[in-house]
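One structure follows; several queries about it will come next.
Omission of a single protein chain aside, the complex is shown with its protein chains in their original locations.
As written, the chain order gives the labels A and B, with residue 1 at the start of each chain.
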Amino acid sequence: MNDTATLEAPVAARAKPKVILCEGNEAAALGVALARPDMVAVYPITPQSSLVEHVAKLIADGRMDADIVDAEGEHSVLSVLQGGALAGARTYTATCGPGLAFMFEPYFRTSGMRLPIVMSIVTRDGITPQSVWGGHQDAMTVREVGWIQLYCETVQEVLDTTVMAFKIAEHHDVMLPVNICLDGNYLSYGASRVELPEQADVDAFLGDKDVNWHVALDPLRPMAVDPLTGGAGGKGPATFVRYRKGQCRGMQNALAVIEEVHADWARRIGRSFAPLVEEYRLDDAEFAIMTLGSMTGAAKDAVDEARAAGKAVGLIKLKTFSPFPVEALLKSLAKVRALGVVDRSVAFRWNCGPMFQETLGALYRLGRHVPATSFIGGLAGADLTVAHFHRVIADTEALLTGPAPTTPVWLNEND
Amino acid sequence: MGRAFNTIAFDASKCDGCGDCMIACAQAKTGTDDVARSRIQIVGRDQAFELALCRQCADPKCVTVCPAGALAKDGASGVIGWDESKCVDCLLCTIGCAYAGIALDEASGHVAKCDTCDGSPACVPACPHGALRYVTTAHIYNEVGDWEDLFAPGLAGCQGCNTELLMRHTLRRVGPDTVLATPPGCVPGMGSVGYNGATGTKVPVFHPLLTNTAAMLAGIKRQYKRVGREITALAIAGDGGASDVGFQSLSGAAERGEQMLFMVVDNEGYMNTGMQRSSCTPYGAWTSTTPVGESQRGKTQDAKNLPLIMVNHRCAYVATASTAFMEDLYAKLDRAIEASKSGFAYVHVYSPCTTGWRFPTQLNIEVARKAVETNFVMLWEYTPDTGLHFTHPVDDPLPVTEYLKAMGRFRHLDEAQIEHIQRKVVENARFVARLAEQGEAGVVA
Partner (left out) sequence: MEHTRYLIAGSSHAALEAITAIRMHDAEGTITVVTRDAHLPYSPTVLPYVVSGKSAPEQIFLRDDDFFARNRVAYRPNAALVGLDAAANVARLADGTALGFDKLLLATGATPVIPPIPGIDAVDYHVLRTLDDALRLREAAPRARRAVVLGAGLVGMHAAENLVKAGASVTIVEMSERLTSGYFDAIAAGMIERAFTDHGATIRTGSRVVRLERTEAGSRLTLADGSELDADLLLVATGVRPDLAYLAGSGVDHDKGILVDDAMRTSRADVWAAGDCAQARGFFGDDKIMNAILPDAAAQGRIAGMAMAEDPGLRDYAGGVPLNTYHFFGRHAISVGRAAVPEGGEERVRHDPQSGRYVRAVFDGDGRLTGMFGVNEFFDGGVMAQLIVRRMDLSAERERLFANPLAVGRELMSRTWR
């Protein structure tokens, strides 16, 4: 299924895994239950609602021992979890679109306080035009707020990444909140075969939690959390710089930690995923298309068909979008002479897709010009089909010989 | 920590010089009606009356200059006692005292001074105008004064601000096993959370957002409860953060019955950031966003009654309080702390702002008192079991102008505006009174 991540042999012979059929929202809920958080806070929003319903049911059925806070809105959802985390709780929630926008104020603050909160974004397009369907616009809008963002391709990856996210977030070199981005509609409601890890294996994988060793609201070790910091002079600005640099360092540290955690997961559980960047049929490719999230399945099918037709096309998929894995991506980009980047959202200021925009930044370091085209598709729940990717492949191939367009190619416009 | 003592307080504005207090004192102390022998002396003329009475000084000069050891301050009552058996009638004490608090009683040939009649001064009940009060809050200060002040010294409040008083007393009372939330406003503004690494608080403290105080505290409290640790989740918030942008999280936490003590220090606006209007700002008040000009003269809407809204959440405990009535406040604080162990406890403290309301800094407590005496503010408490009842009913309120006139923020009011405010005070009093009656009638023991 993928050709770069190393699938290691399991350490010990394992029992046949329990296999179920479930949709992505339920897989996320099952992943959360396996991670044994102390506290979840929920507020329903389409297409996330069935996720928190599953969580609530797991708790109600006694299959998950967590304090559930049915908060009156997403702003409070994240605020409750901040309080919980400062008191030492492992915490989880999920949201999307308008909910994410509403919680922006505490959202920004979570990374600043270095709280390892895990939150699924069941990605949603909008607002406005009003839309309840999938698209990456919500998650992309907050890509520069200091959260780690991991995009999943499959339902199985949703479950596995949900568990891994806690270990990444709580790693002492990281201490940053993590979003697991699963595509609204396509992953949230897409039912698929899923293998369930054993609880004992997950427990061993996650180890003991220690989430407020660095910042706490605890009468046994009183401290002032987040006093005013800054000002025109004195030690304020320097202190502020230290905090900000720490956040950036945590983000950079996360690149190695994400790889390490994925490798550990593969060792213990027996399933591996490319942690940062996945290459698909890239080694002998002349050009590549670049994808994110669930669209990758159809894209890979299109690549296979194009390869069969003699085109030297490969695929690069990002899993880790934040921090942006520049070094890992450059290794892949070094293999090709033209690039087509497919985004499920827009970067308004650049008139292109956000992944395209960020990849251009990485390309600058490549030291050679790689012509690239921005493709924008799958907005507001629209399906990105194999046919769409054939167009992407054709347009990208054209870059090898012709000029690159200065405007994006809008898929689904005339579907 | 020094001790506080009960004391006789005099309100010159209420005194008409009738002399009943002096007669009562003379009778109690000398068995005569000779007001010259009273230990309380009302002096003055026209309508301005003044007082000469022993202040029971903490650092009494009369004691210092007594050569015979005949005067001594009692460590328990604070009263400076006179021992006739030691006194040599030298009168040096009358030279030491700058307040005419000890003087010659010519009929007896000895000096005489107030001894507060062993804690029930005869003069106080004799005053027909309420100009004399026996202030008995000392026990609170003594009891609480022995507990650790959990704020550092030197918080940078405005001159005359009573919020610092409130903060220090509240946190002392609540104690060290507390997580304190002080959302943006005057409370952190004076340095409670701190600045560039220095903090003003000895318990864990944080700035929530202006919007999410109750939610963050809920998360904290729940986690400690989950791991079996008893802590008090305490918020000391401003009215803006509670009634405006923070109202949603407040309401949500109250509805869920989150276990916390949420105290609102209501100074009727965003005073820390330059005195802007909040929904708790009263009608007619000048603020920097409801200025007084040609076409608008102060705020044009009435204040939101936040504590009544909290009653309608059926919180475990809701109360209004005032720093001018500390015994009342303390009783409510005790009940609120208890209630916060099982549900949402809400205490709304009316807190005059010397800076934003524009009145002389020494008048803070007086302004707070006038607010209550005019029914502009009403002191009550509510529990679901007992309903709402007044803790300091004011049946014969002063005209609201008695309250308004002290403050620069109301100086521009025209008659129609004053009439509007008075009407709303009456309407509000009636509304709350009806709730109180319903409480009386509807509660089953």
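Just so we're on the same page, a contact is a pair of C-beta atoms (placed from the backbone, for glycine too) under 8 Å apart; a residue touches a chain by one contact, two chains touch by 3 or more.
Keep in mind that this is a model prediction, so the values were computed, not measured.
Across the whole complex, the hidden chain's contacts among the shown chains comprise B.
One of B:Ala4, B:Cys97, B:Cys117 or B:Ala303 touches the chain omitted from the figure, and that residue is B:Cys97.
Set against the missing chain, the residues B:Lys61, B:Arg314 or B:Arg358 yield one that touches it, B:Lys61.
Considering B:Glu50, B:Asp74, B:Asp146 or B:Asp385, the position touching the chain not shown turns out to be B:Glu50 (whole complex).
Take subunit B: the residues that touch the chain left off the picture are 41, 43-45, 48, 50-52, 61, 64-65, 67-69, 85-86, 88-92, 94-100, 103-104, 106, 109.
Heads up, the rule we're going with is that only the chains that are shown with their structure count from here on.
Between subunit A and subunit B the centroid-to-centroid distance comes to 54 Å (mean Cα coordinates, whole Å). In the complex of the two chains, the subunit A residues touching subunit B come out as 38-39, 41, 67, 69-73, 75-77, 79-89, 91, 105-106, 109, 216-219, 221-231, 234-236, 239.
Looking at the complex, you find that subunit B touches subunit A at residues 176-179, 188, 193-209, 211-212, 214-224, 226-227, 231, 248-249, 251-253, 255-256.
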